[in-house]
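The complex appears here minus one protein chain, its other protein chains still in place.
And then chain A:
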Amino acid sequence: MTLLEIKNLKKVYTARFSNQQTEALSTVNFSVKEGEFVSIMGESGSGKTTLLNIISTLDDATSGDVYLDGNPLSKIKDKEISAFRRNKLGFVFQDFNLLDNFTIKDNILLPLVLSKTPIGEMESRLMPIVRNLGIEAHIDKFPYEVSGGQKQRVAVARALITQPKIILADEPTGALDSKASQNLMETLKGINETGQTILMVTHSTRAASFSNRVLFIRDGAVYHEIYRGEGSADDFMDRITQSLTVLNSRGERDE
């Protein structure tokens, strides 16, 4: 079943003080099925963050639309947009975006508190998630008291706690060392295996190899995709690397 569908998405940025326009996305089309784990890869400046921000409703498209469960995001009223983001989407950012004034526990509970969830409900959701992510021992600490890898797990926990339709992750391993990255990706894969849909942006081949499908984006359009199929992670990684090399060189020839 298709969960997320992106149709003819276009985004043009107009510079604030001049008429210069940047086309960040030209025409993007793809869809994500329920339970899938999709990676989006592309060079820096290719429009990955822009795409994710539009799907996250943090930014508006110039034209085209994003459909979640068949409903266009552009139809959501301004007033409902925050609640929509809280209830339907989970976010993991490159730079964690944890709040220094909250303990780990309160950081994780934040979206639920904002939704005015009863305390009992909040606490019963919290424990399984933190246990699963292995951050149980740290929940009373503050963000500056834990490591980068642990911070990102906290962010994952915060994304999961609202039981979202889809988790959107923008370079979640970008600020982590390789061991912590490996760890986090295994966690995300585990979460995906319980049925959680994940859409992740990354430029790390290793990170991408944990997903079921990789989309390649360039000059604001998806121009290739590969499926993992039955092969091993290492296999998949090789294929991703190959695709990248081939596609890059073809790109150079085109120019």
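Following the convention adopted for this analysis, a contact is a pair of C-beta atoms (placed from the backbone, for glycine too) under 8 Å apart; a residue touches a chain by one contact, two chains touch by 3 or more; residues count from 1.
The working rule: contacts and distances are computed from a predicted model.
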Which of "Membrane protein", "Ring-1,2-phenylacetyl-CoA epoxidase subunit PaaA", "ABC transporter permease" or "Carbon-phosphorus lyase complex subunit PhnJ" matches, in UniProt, the chain that is not displayed: "ABC transporter permease"
Chain not shown: contacting residue from A:99, A:127 or A:246: A:99
Option touching the unshown chain, where A:82, A:147, A:178 or A:232 are the choices: A:82
Residue, one of A:42, A:111 or A:220, that touches the chain absent here: A:111
Residues in chain A touching the chain absent from view: 56, 58, 79, 81-87, 91, 93, 97-102, 106, 109-111, 113-116, 119, 122, 142-144, 158
